[in-house]
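One structure below.
A protein chain is absent from this complex, but the other protein chains hold their places.
Moving on, here comes chain A:
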Amino acid sequence: MLRVEDTEQAPVEFSAALIAKFDDIKSRYPEGKQKSALLPILHETQAEFGWLSAPSMDKVAAYLDILPIEVYEVATFYTMYFMRPQGKYVLEVCRTGPCCLVGAEKIMDYIEQQLGVKEGEVTPDGLFSWRGVECLAACGFGPVLQIGPEYTFYENLTTQSVDTLIADLKAKANN
């Protein structure tokens, strides 16, 4: 949910490299249909900043020559866009039926216990947050989780593989 106080946020700068990515995306659509670029551009923006602040969405609106509300209404509709800061690594665990048949709920409990934060919260070191998400289309390889912005999949999860994953990510962050 986008709240009024969230609009009081630090301004952001879009790098030339990011704008070049935007330009490439925009070229995929017919003249005058640049609004089609909105979803992919929001993914690029989130990959750069970790979430979508109101100033970043306003800049996207200006870039696409559309109203800010057209960006907000899209960003809040789709589940992949974060409306507040997240951990560096967001563990998104599938919580839908088929994964639950093979133990997804236990995996979520275990992740909560290992990270020591509730769903949606960020660990004090800023490294991790986690949440349950709906079906990730990997039901035959459940339980599964994904980590953006590359959305790498981790399949057939066990408590041991979760331990390894968290340890690897910590090591990666400290390098």
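Just so it is clear, a contact is a pair of C-beta atoms (placed from the backbone, for glycine too) under 8 Å apart; a residue touches a chain by one contact, two chains touch by 3 or more; residues count from 1.
Keep this in mind: contacts and distances are computed from a predicted model.
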| item | value |
| --- | --- |
| Missing subunit (named according to UniProt) among the choices "ABC transporter permease", "Aldehyde dehydrogenase family protein", "(2Fe-2S)-binding protein" or "NADH-quinone oxidoreductase subunit F" | "NADH-quinone oxidoreductase subunit F" |
| Contact residue for the chain not shown (choose from A:L38, A:M57 or A:V162) | A:L38 |
| Contacting the left-out chain in the complete assembly, out of A:V102, A:V117 or A:A173 | A:V102 |
| Contact set of chain A toward the excluded chain (per top definition) | 28, 30, 33, 35-40, 42-43, 64, 66, 70, 73-74, 77-81, 95-98, 100-102, 133-142, 146, 148-153 |
